[in-house]
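One protein chain is absent from this view; the other protein chains keep their places.
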Amino acid sequence: MEIQRVVRDLVTTKRNFWLASKSLRVVENASGKLEVAVDPIGCKPGDFVITIGTSAARLALDDPKITTDLTIGGIIDHWSEEDW
Amino acid sequence: MEIQRVVRDLVTTKRNFWLASKSLRVVENASGKLEVAVDPIGCKPGDFVITIGTSAARLALDDPKITTDLTIGGIIDHWSEEDW
Amino acid sequence: MEIQRVVRDLVTTKRNFWLASKSLRVVENASGKLEVAVDPIGCKPGDFVITIGTSAARLALDDPKITTDLTIGGIIDHWSEEDW
Amino acid sequence: MEIQRVVRDLVTTKRNFWLASKSLRVVENASGKLEVAVDPIGCKPGDFVITIGTSAARLALDDPKITTDLTIGGIIDHWSEEDW
Partner (left out) sequence: MEIQRVVRDLVTTKRNFWLASKSLRVVENASGKLEVAVDPIGCKPGDFVITIGTSAARLALDDPKITTDLTIGGIIDHWSEEDW
């Protein structure tokens, strides 16, 4: 899993059916690279999270038909800019 | 998922059977790296999109037999060169 | 999918059973990085192709038991060094 | 598999159900990049380990429903900073 920081929400009005009802967050890694993750937990900007990739991203959701390749798996309790 | 921009269509007359009837788009990321994605939505050059990789790319299509490893999952509503 | 160029054939006399009867090609990307792909189409050196990764690489072949992680999916009609 | 070094434990009180009962470790690679792996073996900080990615990460656990994309597969017997 990767350690990433939540940047903001992502709005995509015109989107794939399977992703339709899910919250999407823009996340960044230690290098500043941006990606988009499904958030089943309810994170807010600034939270440091672990993100799950590969097929596990789908299985981490209640409905594995949600076609994501990146899902937020947890909010890290103690993590700061320096730990990264 | 990645955030990418649609560059143009891709024409491949001689192609794999499973990809035969699908629209392919050349997409680029923030670093200018090019990839090819199946487009089930109908995007036009310049659109900022989220792209889905891994096995989820196949499941994001009506027919999971389409052997893609990258599928456009949605058009981002508000995104510009500066957000990247 | 990636855009790659066919460099040459690859000969491996001693190889895994599942790959035994398949044509292998050395392919390179825009950065010159080399990889090996199964070629179900019949490409020649210099062809620009799209290559399929992840589990879709196996499904793109007639026999999904062929244990490849990269398969040539099509020859691009119009592509040159400048487009890369 | 990758060769990584265990850095420390990771605490995430608010986490995905499927990861709930598993020990998580922060691991780093030769470049200092940090990732998070499930540890079914019991490693301590400083151990050099091999980590398993892709869908094999899940299958390496007793319960393949644990939605991890990285699992520690073994502790390397003889490895030091110089071998890396």
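A, B, C and D label the chains in the order they appear, each numbered from 1.
Keep this in mind: a residue touches a chain if its C-beta (ideal position, glycine included) is under 8 Å from a C-beta of that chain, and two chains touch if they have at least 3 such contacts.
Note that the coordinates shown come from a computational prediction; the quantities given were computed from them, not determined experimentally.
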item	value
Chains in view touching the one left out	C, D
Contact partner of the left-out chain, one of D:V7, D:L34 or D:I76	D:I76
Positions on subunit C where the hidden chain makes contact	10-16, 18-19, 24, 26, 33-37, 53-55, 57-58, 65, 67-70
Touching residues on subunit D - with respect to the absent chain	1-3, 30, 40-41, 50, 52-57, 59-60, 71-78, 84
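By our rule, only the chains that are shown with their structure count from here on.
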item	value
Where subunit C touches two or more other chains, by residue	none
Arrangement of touching chains [line / ring / star / complete / other]	line
